[in-house]
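All protein chains but one are shown at their positions in the complex.
Entry: chain A
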Amino acid sequence: MVLCNVKCVENISKYLNVAPGKLYVSKNNVVAAKDLLEKESLEGFSTIVQTLVKLSKFSNILGKDAVTQALTRQWLEYVVLNVNYADNLKNVKRILKVFQFRLDNPNQNVINMSFTLYSQELNLILRKSTYITGTEKTVADVVLYYALHSIMQGLTHQEKAEYVNVSRWFDNIQQDEKLRQELELINFNLLNLYL
């Protein structure tokens, strides 16, 4: 099972107030949408999310300028390529370890190829900025929230403290009830004990 799944797209479309139509997993094993666009079926997580945002009333959350928009797309790719497979414990540890590694050695290359593609890892990025792409919330934050929810849910307090920037960001993002929907509000109150 992957994280960028039908359920995740459903959550996003609910947040955006857009009916996603029929969602399914295509024979390429990626999420696809059948009725989102007329006479056209869409395949691929990032494409579907971008289409959903454009169809919604919140098209500005793709980013207000070209740089932010580019960053937003980059993060959508990041989610698909990396976070997507963080659904088993081994991969979670690897991702978080890489985040942490980047945090401590921001200038060194990470051995893992798939991560070196993205020079700005989550924890590092979030150390310096409030939201994923800068000072305002974009769809990258929304998508990462849904994609990471199950991961964050499984962390111990100590682990949350270890990835404090991710935790801080997540706690801020999850306060939006419309975003949270029926997902559990994750507790970060004990963070301070481990810092």
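In the analysis below, a contact is a pair of C-beta atoms (placed from the backbone, for glycine too) under 8 Å apart; a residue touches a chain by one contact, two chains touch by 3 or more; residues count from 1.
Basically, contacts and distances are computed from a predicted model.
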item	value
Hidden chain of the complex, named as in its UniProt record, picked from "Elongation factor 1-gamma", "Exosome complex component RRP46", "E3 ubiquitin-protein ligase parkin" or "Trafficking protein particle complex subunit"	"Elongation factor 1-gamma"
Sole contact to the chain not displayed, among A:E10, A:E136 or A:E159	A:E136
Residues of chain A in contact with the chain not shown	127-131, 134-136, 164, 167-169, 171-172, 175, 188, 191-192, 195
